[in-house]
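Below: one structure, written as structure tokens.
Entry: chain A
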Amino acid sequence: MTNVERFFHPSLKTVLALGFVLFVTSFPLRVPEAEALPAFARKYQVNCNVCHTRPPRLNPFGEQFLENGYQMPGTEDGGIVAKLKYGDVTLDDVSNYFAVLFGVDGVTNVNLKREVPGSEDLTELGTPAIVRLFTTGTVTENVGFFVDMTSIFSRSSDVEIGRAFITLNNLGGMDWAHLRVGRLDPSAYFSMARGRPHWVPVGPKFAPPFGSFATPTVTQWSLFQSAYASKFYGLFDRSGAFIMPFDSTLYNSPEEVGIDVHGRPFGDWFLYQVGVLNGGNERAGDSNNSKDWYVMTRFDYTQSAYLSVNLSGFGYFGNHNAKVLGGADVSRSRYGVGARVRYKWLDVYGAYTIDRVTDLPTGMEAIFDSTATGVTVEAHALVADRVLIGTRFDHMDAGGLLATRKSATFVGLQAKYYLRSNMWFTIRDDFNVRDSEGGRSAARNLRNRFNVSIDLVF
Partner candidate 1 sequence: MKAFWKNLTMAFGLVLVLTSIVGASEVTEHDIQQGKSIYERSCLICHGESGKGDGPAAFYNAAFSAPRARDFTVGNFKFRSTVSGSLPLDEDIFRTITNGIPGTMPSFSGLSSEQRWQVVAYIKTFYGGFQEEIPEVIKLAGLPILSAAESVRRGKILFQDMDCHSCHGRQGRGDGKVALAGELHDSRDLPISPNDLTNPTGWKNGATASDVVRTLFTGLDGTPMPSYESQLIGHEDDAWHLANYLLSLSGQN
Partner candidate 2 sequence: MALIQNIWVPGRQIFSLFFRSAILSLSLWSGHGLAAVENIYAGTLEGEVHFTGQKPRPTVMKVVKDQDHCGTKVSIQTVRLHGAYGALSDAVVTVEGMSTNPKPEKAQRPVLNMRCAFSPRISVARKGQEVEVRNQDPILHNTHIKYGRRTFLNVAQVPSGKPIIKRLKKSGLHAIQCDKHVFMQAYLHVFSHPFYTLTNQTGTFQIPDIPPGTHTIRVWHETLGILKKVVKIPQKGTTRIQFTYP
């Protein structure tokens, strides 16, 4: 059965898709202009699309706001707009500082080739998938903060602190240097930022053995930006826990403890970023006291004609930030380029990365591929005020233990309908464009995943 046939074969899917379309089109096409306004939108009394191409992805104005430490360029007001009450930020100002994202998976259908033990096709209904609480803003001029707490119900009911950092902005002069300290996402200013994905990462599923230096069986491939994935089979973190080949790591980590500086000292066309991280993705501390560091440069065209273009490149230099079986330290590094073009209704961006593992113990080179690459390209088109359609290409040329490593190529199709600028329905299908084959390979095992979800941020 080809992928196309697979996609259309289960009539349940067709019925659901049709039902969804009917459901969506049954909404009145004219919705009052009033939008429920999340924190910054509330604070500045604007709707979400002032900063987003369509939420959650940022438009150039939103990027400028982010770069300036959650302050509009020119109005480094220190939260004056928000602080209505007593001069200091208090709980009375809470609505200008808090926002909540609530995502629900309506229906998910997963199609697997049943060769991996314990895996079978499944259709899940209505699990609340994610609740994320953001607390962010500025406390005084050029001083801001950001904290997000996430609970992913399908993983565990624990609340995890994601990013948590303080920003100090416009140090040494306007746009010269903006500093972030804390648990931060290094790739925030890269052409294809890790955060605010239009394609919500779908986590992997895996089976025992678990434990120190054990390699679990991956039963379902994770759908995630391959360019940002770890890409290596057979690596462990400092505590000995298995690093999934598709975990978001290094420069593209969702959060790492460190210090980061960026700025535009020469004008709008050029941005620099340098940073130092603990590395190794440890939740706290730095067990072997080695640091990773990175540098990124970005070139921008943002003038007129509804056009913005940027091109960026980075190098991330790891220092004993992983281990191989046996416990020896290795260093992972990453080099990448990214680009983004936005023109009117079109938004295309992508990244290509090369990962290298160095300091391998002698004798391991023969069984371990120390180079891996990944590429992710996403394209979105705003076909109506409220409808965004998109596609994604993801390819991972995996590295690591030659015996177990598997590469993967996925293509995704997605349509979003924005009932309001802060609430949207997503209908999405991802399919494997490689042939299925035998063996314990999650990369080949997952054939197709269809998902309908609803997100609300307020």
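Convention: a residue touches a chain if its C-beta (ideal position, glycine included) is under 8 Å from a C-beta of that chain, and two chains touch if they have at least 3 such contacts; residues count from 1.
Per the selection procedure, all candidates are chains of the complex that A comes from, given by their letters.
For clarity, every value in this text was computed on a predicted model and none was experimentally measured.
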Query raised in the report: For chain A, which of the options 1 or 2 is its touching partner in this complex?
Result: 1
Query raised in the report: Where on chain A does candidate 1 make contact in their complex?
Result: 30, 32-35, 44-47, 49-50, 52-54, 59-62, 64, 72-77, 80-81, 174, 268, 302-308, 342, 344-345, 382, 384-385
